[in-house]
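In this view, the complex is presented without one of its protein chains, the others remaining in place.
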Amino acid sequence: MAELDTPFRRFVADFREDKVAVGAAVLFVAIFAAAMACSYISPQNPYDLRQLDIMDGKLPPGKASMDGLVFWLGSDGQGRDMVSAILYGLRTSFLVAVTSGLIAAAVGTSVGLAAAYYGGLVDTLLMRTVDIKLSFPAILIALVLLAVFGQGTGKIVIALVVIQWAYYARTVRASALVERRKEYVEAAQCLALPQRRILFRHILPNCLPPLIVVGTIQIANSIALEATLSFLGVGLPITEPSLGLLIANGFEYILSGVYWISFFPGVALLVTIVSINLVGDRLRDVLNPRLQK
Amino acid sequence: MATPIVELKDVSKRFVKSLDMAGKLAAKLGANVREETVHAVDRVSLSVAEGEVVGLVGESGCGKSTLGRIVAGILPQTQGEVLYRGQPLSALSGQARVKAALAVQMIFQDPYASLNPRMRVADIIGEAPLYHGLTDKAGEVAYLDETMRRVGLDPAYKKRYPHQFSGGQRQRIGIARALAVKPEFVVCDESVAALDVSIQAQILNLFMELRAALNLTYLFISHDLGVVRHLSDRVVIMYLGRVVEEGNTDDLFANPNHPYTVALLGEIPRLDTRKRVFVPVKGEIPSPLNPPGGCHFHPRCPHAMARCSVEAPVLREIAPGRRAACHLNDAS
Partner (left out) sequence: MTLEMTGEATLRVENLQTHFDTKAGTVRAVDGVSFEVRQGQILGLVGESGSGKSVTGFSIMGLVDPPGRIAGGRVLFQGRDIAKMGEEELRQLRGNRIAMIFQDPMMTLNPVLKVETQMIEAVQAHGNVDRRTAWTRARDALGQVGIPSPEERLNSYPHQFSGGMRQRVAIAIALLNKPDLIVADEPTTALDVTIQGQILYEVQKLARETRTALIWITHDLSVVASLADEICVMYAGRIVERGSVDQVLDAPAHPYTAGLIGSVPSRNVKGTKLVQIPGVMPSMLNLPSGCAFRLRCSHADATCEASAPPASGGARQVRCFHPLTEVA
């Protein structure tokens, strides 16, 4: 029915044309849901040391523990079920990535809108900061910050926010500058609506598509970055292993044939990141106004 | 004479394309980059009386839209004064300023870009009157329905988004949005140019109906002389930012004075002239970045004299109600 043909519905219809992207989206949603529900669905709570038995350590995939629990993906050195460890690790990764993404998006959007709106000196100052920020490698910034602040979930969220906000700021500014010149904004000015309302109610919603694309890609990036940092041992605390830490933990055994401790978390990380990126690419195609019909 | 509803006094608008940091550096190093200034509108004076339709004509880039936007309060002028009912807009503040702003509305050229793609028709039309208290939550629906009916839109469509409408319908939405704040003066900037021929007539008829019903005053910007002639009481011709001729429509079409007006009228293809031999105006439209000195039209003017390239002619009265800016008028 035509009445229901909202921009969102059109977007969904366009998105569905690419079967690979739909597959990736379904996969991602499944991974995400499983990770969020990990405390209900995983066979074991890998953080609860009382449930672990060192005697069950390094069992290969398919083997059962002493109390009969089957380790479908094997167990790690401390006797953790890898399935459970991966799901809990994914949850941690997602929480960190999404929290930092949301904060970074909020900060970046405000900065970008302010730059586009005020122009002149404000714009120059803010955007030069963004340029400087973007000229440093992300990993370097993270390492320096974590070295200063120390470890911890909160600290790594802060580090990821510091790394990411500039991407959002730059994207929002670019699209706000384009939108600001469109005739519908002039019409709103002509209707004597206050500038703040024009900025947030008229311009911002039209800047969302590129923001969503950047957000998707940034989530994948920060999952990867967090994994890297944890792998290097400066990320999340060892008591709540994220994927990166799991991979690092298994690394020492990999040459002795105990591949699964590193391998399966690695596959989980790869599949997650690839599915997010596939979704992101499709979003970019669908939401790009120049490709839009 | 009664106070004009809108009056421009010596209004100019300059756009300066300033150099970015790289440009400044390059300029310091002797590269040939400069700040570029466009005189989009150059000392234009114009007054529009209540109930009048003034047509504004000129070629691309001559400053019609810029002038329209200044009148509509979207762009600030660089110089000069815009008066609303005799009061300079710059002297108004608070409620009086909002009132003056709402009194002058604009209808745009592009039926696509001029509507916010993420808003429903109900919000596009209804936002401003609700915000400014022209209606309240209780009366909003009735107000919206009435406004939509007035421009020939079915109120059943109000939940739809702009992309679900045809070009002509979108233009009606734009008109409804302007009418919703009860304007007295409407600037129409090429408002039918993007529409199909058969739809143009529908929208032009709507403009004429609304004018009669709501006692509107129009500044009607168009490059289509046929349309302007049909609608306007008075016509203003612009060339490269300046007004070159102005007068009563019938007069001006019957007796164009300025050589540019003569050329422009000669170029209009007509239905009733078959297989005619075109006698084109020579030359291109000069770049507004670097307009010719003196009379801007002199490189293309068949009557150009030595004086024309050094001295800009002033716009002055050549007959009652007729003004033109050409040195030829001094000879007599």
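As written, the chains take the letters A and B, and residue 1 is the first residue of each chain.
Operating definition for what follows: a residue touches a chain if its C-beta (ideal position, glycine included) is under 8 Å from a C-beta of that chain, and two chains touch if they have at least 3 such contacts.
All values reported here derive from a predicted model rather than from experimental measurement.
Taking every chain of the complex into account, the chain not shown here touches B. Annotation: of B:85, B:182, B:223 or B:322, B:223 touches the absent chain (contact as defined above).
The hidden chain makes contact, of the residues B:264, B:295 or B:308, with B:264. Against the chain not shown here, subunit B presents residues 59-60, 166, 168-169, 196-202, 204-205, 208-209, 223, 225-227, 229-231, 249-250, 263-264, 266-281, 284-285, 287.
Quick note on the criterion: only the chains that are shown with their structure count from here on.
Against subunit B, in their complex, subunit A makes its touches with residues 2-3, 5-7, 10, 182-184, 186-193, 197, 202, 205-206. Residue ranges of subunit B in contact with subunit A, taken from their complex: 69, 72-74, 98, 101-102, 104-106, 108-110, 113-119, 127-128, 131-132, 159-161, 163-164, 174, 177-178, 181.
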